[in-house]
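Excluded from the complex is one protein chain; the other protein chains are retained at their positions.
The chains carry the letters A and B, assigned in the order they are written, with residues numbered from 1 in each.
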Amino acid sequence: MSRLSLLLGLATAGLFVASLLTGPADIGIRESLSALFVGPADPLALVMREIRLPRALLALIIGASLGLAGAAMQGYLRNPLAEPGLVGVSGTAALGAVLAIHTGLSATFALGLPVAALIGALLGVLLVMALAGPRGTSLTLILAGIAVSALAAALMSLVLNLSPNPFAANEIVFWMMGSLADRSMLHVWLALPFTVVGWFLLGTLGRGLDALTLGEDAARAMGIRLSRLRLQLVVGTACVIGAGTAVAGAIGFVGLVVPHILRPLVGAHPSRLLWASALGGAIMLLTADIAVRIILPARDLKLGVLTALVGAPLFLHLILKLRKERI
Amino acid sequence: MRLLSIDRLSVSLRGRDVFRDISFSIGAGELVGLIGPNGSGKTTLMRAALGLIPFDGHSSLAALPENARARHAAWMPQAREIAWPVTVESVVRLGRLPHLTAMQSLGRQDHDRVDDALAQMKLTGMRHRAATRLSGGEQARVLIARALVQDTPLLLADEPVAGLDPAHQIATMDIFAEQAAAGKSLLVSLHDLGLAARHCTRLILLGEGRLVADGPPRDVLTPQRLAQIFGISAWYQQTEQGPVYQPLEVIR
Partner (left out) sequence: MRAGFLALGALIGWAEIAMAQPARVVSMNLCTDQLAMLLAAPDQLYSVSYLARDPRASAMTQEAERYVVNHGLAEEIYLMQPDLVIAGAYSTRATVDMLRRLGVPVAVFDPSNSLSDVTARITQMGQVLQRQEAAARMVADFDAGLAALATNIDRAPRAVLYYANGYTSGDNTLAGQILLAAGFANAASEMGYMAGQKLPLEVLALSDPEIVISARPYPGASRSEGILDHPVVQALRADLAGATMTDHDWVCGTPYVLRAIQGLATARKALTGTEQ
């Protein structure tokens, strides 16, 4: 376990540095890294401090959030198909963010953007939990996710199409696929406070999630307060997904792929999976964000495209596997 | 010393009474078999006693705060749910959760308890196997071991021996009896009246929405009650090898 954490930690650190060194501007390794910390506010420092650093930080933060939220949600619902993007929570968070931007809320009150996305995510989690419930089958969970996602996407489309701004209508792609292009430290500061609160709420769920392995009755009889656990999960998920989606759009499948890969490596313990998935999520998103810059440097390829290319086949595989097991 | 006292406990689900006004108490060193036909409310009674579902009346267990309750009574539900492919040992270890604070990990003493329970349930050889890949009966033994490890004065188990082979059924009942002999108490719901008659120190018979009888097996399992509540006839004899009970035929 400690070897795994070390490995994941090293990979995260390495990819973080790699992300700092990736970009259309051709800058040497030494000079770019030194421009990050010292030197005058010249163009090079501007690139490193205001463009690449926030981008790498956001990939790290949001990736960790997605991995953690996926692992927590799967642990609570005891279903490996649960993932904030697939169950529509990212979609409702994006809807909240879109509403904040197009009602002018985010312009008058900077924190309005993450707060609105957080409220959107909160409604999404509550809706999905009410529809699918902890005892719900995979089928009800997926159906609930489809319904919530479709509704969120439709409302988002409506808001964007009603906007007087001609650019707004095309932005649905960003909100549904996510991107970290051209973010600034401003966005890091917008997302970070809520994210840290969410990490704390989700990261301390381990004990309860472990107990839930044996079902709700057994967990309650082991002294786990389920109502508190549920509240912690809902608020924590809303915090991390809301804050992340507000600045980077909805990025799917990270919370599905990462726990699935890491589960065997942590002995399937929901508690150990939480922090491992946080690191794994950071690794996956940093990798994806480096890849979009290398594959199509000039086109702002959306992150969700890459994560879906990896995640969707796995999702199909999981459905098939679950179907075989439950017959 | 009373480990559990239930006073005029009533539960209704969806507006229908499951049972009304059930009262009994369990002292130390008892192996109490909870028997009754399907739908008589055995599971409901135990879940209400634990405070897992709403009820009217009083249960000393439900009145305890969560943590204290988890250190006073262990509960093995009927549904053998193991959601993730964790090892047998990991499942059993979960039983130590109530004894640890949030950030504390298992100590020497906890590990010893886990080893004991694994040995008791003859699981030592499969401790590193994924619990989800075991047979139903093996999983039941893992979950019994998990409940034993919780190391509580009282253990409630819902159909713990259902699905076990005869050898493991008898072995499990023997372990329960050992626990009772050591001063702990168990409330165990059973469908096998033969096992109940042979191993339990006391039986509680539920039926017709009430507590029908409560006492030593030979007093509870009278032909009239069997006919009235279960609708069967049976052969019941005190033999040299202990009490033997054999259901014979359906009466109605």
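As a working rule, a residue touches a chain if its C-beta (ideal position, glycine included) is under 8 Å from a C-beta of that chain, and two chains touch if they have at least 3 such contacts.
Computed from a prediction, not measured in an experiment: that's the story for all the values here.
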Remark   = Chains in view that the hidden chain touches are A
Query = For the chain left off this view, which of A:L186, A:L231 or A:I295 is in contact with it?
reply = A:L186
Query = For the full complex, which residue in A:L10, A:A25 or A:L309 touches the chain that was left out?
reply = A:A25
Ask   = List the chain A residues touching the unshown chain?
value = 23-25, 27, 41, 43-44, 46-47, 50-52, 101-102, 104, 106-107, 163-168, 170-171, 174, 181-182, 184-186, 297-300
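Everything below uses one rule, namely that only the chains that are shown with their structure count from here on.
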Request  = Provide the C-alpha centroid distance between chain A and chain B, rounded to the nearest whole angstrom.
outcome  = 43
Task = Show which residues of chain A lie in contact with chain B when the two form their complex.
result = 78, 204, 207, 210-215, 217-218, 220-225, 263-264, 267-270
Inquiry  = Help me check something: in the complex, which residues belonging to chain B touch chain A?
reply    = 47, 50, 52, 66-67, 69-71, 73-77, 79, 81-87, 90-91, 94-95, 97-98, 102, 130, 143, 146, 150
